[in-house]
Every structure is written in structure tokens, then in C-alpha cells.
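To start, the structure itself, in C-alpha cells.
A single protein chain has been omitted from the complex, and every remaining protein chain is retained in its original position.
What follows is chain A.
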Amino acid sequence: MDARGLAPWLADRLPAGAVIIDPVQLATYACDGLAHYKVVPAVVVLPETAEQVATVVRACAEHGVPFVARGAGTGLSGGALPHADGVLVVLSRMRDVVEVDRANQRAVVQPGVVNLQLSALTRPDGYYFAPDPSSQQVCSVGGNVAENSGGAHCLKYGFTTGHVTGLQLVTPAGELVELGGKAPDLPGYDLLGAVVGSEGTLGVATRVTVRLTRTPEAVETLLAGFPDTDSAGRAVSAVISAGVVPAAIEMMDALAIEAAEAAVHCGYPAGAGAVLIVELDGPRPEVAHQFEQVKGMCEDAGAFEIRVAADDTERALIWKGRKSAFAAVGRISPDYIVQDGVIPRTRLAEALTRIEALAGERGVRVANVFHAGDGNLHPLVLFDDAVPGEAERAEEASGAIIDLCIELGGSITGEHGVGSDKAKYMPRMFGEDDLDTMQLVRCAFDPAGIANPGKIFPTPRLCGEVPRRRTASEGAHPLVEAGLADQF
């Protein structure tokens, strides 16, 4: 039976309105945050409980129907791109905070809970959820788990994987399993470590136990204007080599600043060729001491203006320019590609010079916004789709940037994930044996290859055994014989 054929059966088992087959409604789910990939799913389901998710996935497994899980749909790599013949499992109705356990510094949430809401809820208790992707106002914790989301503050606090201690997972066979819990080091393989960041290819998280982080005693944020990215880069190196671990160090170049100014009027220093945002947090005496150090290092590296946020309002204003940078680029260019690559931080100056050159060669401009502390670049390749050939040249420049990241010893993605967008680049970073080994893990979870197929891996591995597949001797499925369904 195909996905559409499952719809009536699913509609009987899910709440009213939870199964969508209307083409107009289906079309609204055709893409995630990477809008130039569009695929209309065959069916959308909106389950409200883990059992309902398991019911849907079991049905998919039974009939070999692919499924894709989707949170808030903010991902930037097409990780939640639907499958045309598949079921899109939308988790936005599962947004209960099941428990805030302050004593254990944990919260238990459903996957649809919005990242920032969890922090807002726990902040009065002195806690927050540390991973803070730029989309945190809307993105879901389940999506963070799928993508192993980072954010500006993961320089100090690490990625989502370090903040998830337990998961309830619906496996691609439709089993409901518990991995980990509130306690550390439960015996066995670290399956959590494999599942977090697996982009929905190993199952669907239906409940997430997260670590809550104590709010720091003190936070200090500065904005420094530099004449160019080289001098800003020197400041970053000085800070890191002094053994200071800032909560965040972010850099924007002239073009990114121009865009942010046009969009949100953040009032960054006029004439800056680069700005750095440096945030320190922790115990007050340490922050105070190191903040003075950092200011000195910025001045020594050539900063011509340093602004210190006097309070949370001013801090928010400094961050506003940075956090809105991607969208802001729309103000200075009709179209753009957001790239996400990583280089060893010490190669920053070299990388920026070469990015500029390879964009120039292709006649496109690149605005740079990046997590400078960990070498995670977000070059924004600007182009105008109305100009013939420009989109192709932009795509080419974007690909060349990825090759550069690999050449410099980095990664094709630091936080946006591989998804649909970068599967083609995986063989540039990993060999056949590497990818094959990863897919052996996938086969352990998903022998039929129905969980978010087509993502991460350019070539699916056949797992060698597919449960419930009928053999020739069993004959065709009765529905196939009756011409009521196709089997694949």
C-alpha cells in the first residue's frame, strides 16, 4: 500500500483533522527553511502522542512507506524536506513541557516545544536550555535533537548533543524505546550519541530529557569595530590563546554589517570593516577580570571603537544585528545562499581571503557572518536570480567554499546539517568506507531505509535484510494482485 492508501487507516486512529491529504494544505509543508527545495508530501500527519507517532511509523514500516519527521521547519539544509510518496510526521502538536526537575537540572519535553520557551520557562528558577540557534524563537527541541543544533554560545556550552541525557524514540520499525534518562552513564552503547544529530534517519524523538544550565552570575557583552576582518581575526586569536573561553565570539564583515543596518538599524560602528561581538559569562570576579583583558586585546588588535552593553536591553540590541543577519541580507540582495562550513579557527584570515577571491572569480559577492571562536563560517553568497547564469555561479561559489573548508581541514557543516542540500558533498569529506560504516549504523535502526531517505547519504546502502518484505515464494501482496496498491 502506498502513503495515500494509508491515509484512511491513519485517520481512523489519529485525532480529528490530524491526517491531511488536501493538496492545498499539503503544499504548505513542501519545504523547510531551505525554501528552494520543494516536495509536496503524499500525506501529512499531526500526532499528539508518542503512541500515535508509533502507530504512524509502524504502518509505514509495515507497508514500506517512507516517512519524514518535521519540527518547526526552520532547518537550513532541507533535512525535513518531505518525500513525495511518503508521510510527513509533523510534531508541532506535541508541545508539552512534561516536567521541569530543577533538583536534577533536567527538563522533560515533547519534541514540539519551542527552544526559547523552554529557557523562558526555566529562567525564573535560575536555569535555561543552553543550545541557542538563531532560530530559537521558533525552532523546536525535537528539531534541535535531529540536527544537533549549535548556536552562538556553543563555543563554551557545546552543542545539543551535550544537553540531551535521554530520549524516547520511535524507531523506524515503530517500536517505542527509551534511551538514557536523567542519570548519566547508563550501561550500554551511547545510542543517544548516534541518534542526536542523525537528522531524522534513525527514528523520531517523541520525548526529550534535556540538561538545564544554571544561569551565570554575570554576563558582559562588547561590540568592537575593526578596520578589517584581519584585525578582528587577530583579536579572536589573542583571546583564545590567552586561555579565555568566551561564551561567544561572533564576527560580521562589512557587507553583513551593511545588511544588518539596513534591516534592523542596530547602530554598529560606522565605517567598520568588521565587528566582533564578544560575550563572557560566569562568576562575577572572573568575568570582570577577563573582560578587561579582552577589551585590551581588541584594542591591541586595532579596534577603533568598543561598546559595552550596560544592561540586557543594550545586550539584546548588540545581538539583534547578528541574529537577524541571514534575513537581513535580503535587504541588499534579491537572492542569497546561506552556507555553513567549518575551518580550523587559525586559518580564518586565509579562508576569508580565498572566499573573496573565489566569489570574485565568479562575479558574485559574499557577506560573511560567523562563529569566529570555533571557525564556523556562514558565508552568504549574494546573487540575483533575474540575471541569467548568476544563480548557477552563486551555487558554484558556494560549492567552492565547501571545498575550501575541506581542504583546510574543516567540515562541510558546523550546525545546519547535511540534509538534502549537502548529501552530494559528503563524498568530498568522507570516503566510501566511512560512509558505508555510518550506513551500517543506519541499517541497525532502519533496515528498510524508510526514515528520512535521501538525506545525509548520497547513495543509500542496501541493508541486506528488510523485515516483512515478501519473498517471491509468498507471491504478491493481495492488494497488489487486486491492482489496489503498488509495492516497492
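Descriptive notes on the structure:
As a working rule, a contact is a pair of C-beta atoms (placed from the backbone, for glycine too) under 8 Å apart; a residue touches a chain by one contact, two chains touch by 3 or more; residues count from 1.
Here, contacts and distances are computed from a predicted model.
Hidden from the displayed complex is a chain whose UniProt protein name, among "Phosphocarrier protein HPr", "Glycolate oxidase FAD binding subunit", "ABC transporter permease" or "Ni/Fe hydrogenase subunit alpha", is "Glycolate oxidase FAD binding subunit". Shown as candidates are A:55, A:74 or A:171; the residue that touches the absent chain is A:171. Looking at A:110, A:161 or A:206, the residue that reaches the missing chain in the full complex is A:161.
Only one of A:8, A:285, A:334 or A:363 touches the absent chain when the whole complex is considered: A:285. Considering the complete assembly, chain A touches the hidden chain via residues 101-106, 126, 147-148, 150, 154, 158-159, 161-162, 171, 175, 177-194, 196-198, 214-217, 237, 240-241, 243, 245, 282-286, 289-290, 342-346, 371, 374-376, 409-418, 422, 426, 429-431, 433-438, 440-445, 456.
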